[in-house]
Structures are given as C-alpha cells and as structure tokens.
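Single-structure report; data block below.
Here the complex is missing one protein chain, while the rest keep their positions.
Right, chain A next:
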Amino acid sequence: MRAIETKQLKKMYGSVPVVNGLDLVVEKGEIFGLLGRDGAGKSTFINMLTGIVQQSSGTYSLLGVACPNAQVKKRIGVMPEYSALYSSMTAVEHLQYLSSLSGKPAGKQRCIDVLHSVALAAHAHKKSREFSFGMIKKLGIAQAIIHDPELIFLDEPTSGLDAESVLVIHQLIIEMQKRGKTIIMTSHNLDEVERLCTRIAIMKAGQIVRMGTMDELRAFYRQTVKVRIKHAPVPAAQREILYRWLKTAGTKLEIAECYTTIHLEEEKKIADILRAFHHCKTDVYRAEVAGPTLEEIFLDESE
C-alpha cells in the first residue's frame, strides 16, 4: 500500500509557488528523506500533507485515503518544524492530552515508555516551561509517536540535539521502520539522511529535482568518475606541463601539494592520468576512485 501519493500538489503564496506541482509516491515501510536548502519547500510540503496549511491545487492521499480527511489524521504522527509546548503541562500531561486527541488515550505507563524511547523519561513530570531546546525537540518526537501511528512525519528531528540524543533518535527511527512504520523526514544533516533513509528526494524551488535510493543517486552521478591521487610533490619545472595536461583531461580539478582531485568522463582515462604523473617524474602513492557523496550530489543539485 502507498503511504503517500501526491498529484500536482501546489502551494502558492501570492504569485510565488512554494511547492510547484509535486508528484510523489512513498511506499509503506520506507524511511523517506527530503533534502533541500532553506526555502526549497520541504516544510511547506509536509505542512500541506499534515493539514497545517491548505494546498492551492492538486490532490494527495495518505495511507490510501484521499485527503484532507479527519479520520486519517488519527493514523499519522507529526513532529512539526517548530514545536511549541503548553508551558503549564508536564511531559506526561502533554502526551496524555495529545494522545486523547488522536483517539487513543495513553496511560501513564505508555507515556513513560515513549518518553524513555526518546531519552526523556527522567523529565516526565517536569513542566515544559523548564525544558531546554533539545528536550522540547524530544517531546516533539514523543508526541508524534505516542498514539502508535502508521505514518510519521519528522521535520528536522535531530537539529539542536546532542550527539548522544541523535543516536537515540536514529535508533528509534530504525526500530519504527522495522515495525512497519513509514517515516518521512527532513534534515540538514546529510550524513543522517544517507545513513537512515531508504529513498531520498532533493527539492529545489518547490520541485523535486532528483529522487531515488542512495545507490541510484550515485549511479546517476557516476557518469563522471572522481579520482583522488596522492603523490609526491611535483617538480617545479614539470608543474605547468602536468597541470595543463590535467585540465584538458578532466573537470573540477583541485590541486594541492601532494593531492590532486579530478573528475573524468571515462574510467579508462585514469591510466592516462597516471602516465602523465609518471612522465612528469612524480611518484604516485595512491589513486582512489570515489563515488559521489550525498553532500556532493546535494550541493550539485541544489545550486
């Protein structure tokens, strides 16, 4: 079953399209990552799907149900980008109140268990006005999962958390996926997205410019081969000749004292490069052929 399906979903603010005719299908059980620079439309897209803002045009369905639909809201969990809390409520009171709104009132023990899963059990009975930013974030995640939803939206779930808490949240996300939940997350932490997400979409100006698994994204970018060569310092007399030759052989040339990085159109050109170093009387110690990282793909796509 499809967890999310959008057709030409659009959101306009005045005459400016923030989300511009987005078609997307997310299958059940995926951890789907949305990437994009600030203002790319990620949060607006999630806000539309979760009912925080209304779409200008287009349609969408969640868990196979055409939306907006009040009943399907009980089956989704949302951690909005800006999580504000009721200052007079404790963490447990928050979870009890919000779970009752989802039609699955949680008992005290269930609340404590969920708080434990986000490493917040020690502050279960503290008023939220005393919470730090990180604790607010964790309670934001806890309220999103308290009613055991099938589809969970997490808008930057780990931003502002310490390293230990980030690991706890990562573990929680992986466990939820193992239990068959679908998770949609946005993040500015590319390592996190690369590690957790089964599929990734890169958004730019309200549109998805690239989408796929990490392997699919890499395969697309492997049209050029990135080669990193560790070598001895190039003799001064040979430097100009070598660099001129490298510039004609590939692109994105980066030259340091003992390292050279170059993007080649074909793998067979690697041998030519090595011969050029040899010709210029420069020993090569190591040559690495690297696939593009998510960071490189992201920067390239979102430029």
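General remarks:
Following the convention adopted for this analysis, a contact is a pair of C-beta atoms (placed from the backbone, for glycine too) under 8 Å apart; a residue touches a chain by one contact, two chains touch by 3 or more; residues count from 1.
In this section, contacts and distances are computed from a predicted model.
UniProt lists the omitted chain of the complex under the protein name "ABC-2 type transport system permease protein" (options: "Aspartyl/glutamyl-tRNA(Asn/Gln) amidotransferase subunit B", "CidA/LrgA family protein", "Cytochrome C biogenesis protein" or "ABC-2 type transport system permease protein").
Per the touch definition above, the residue from A:Met1, A:Ala84, A:Ala163 or A:Ala256 contacting the chain not shown is A:Ala84.
Touch with the hidden chain on the side of chain A covers residues 50-54, 70, 73-74, 76, 78, 80, 82-86, 97-98, 100-102, 143.
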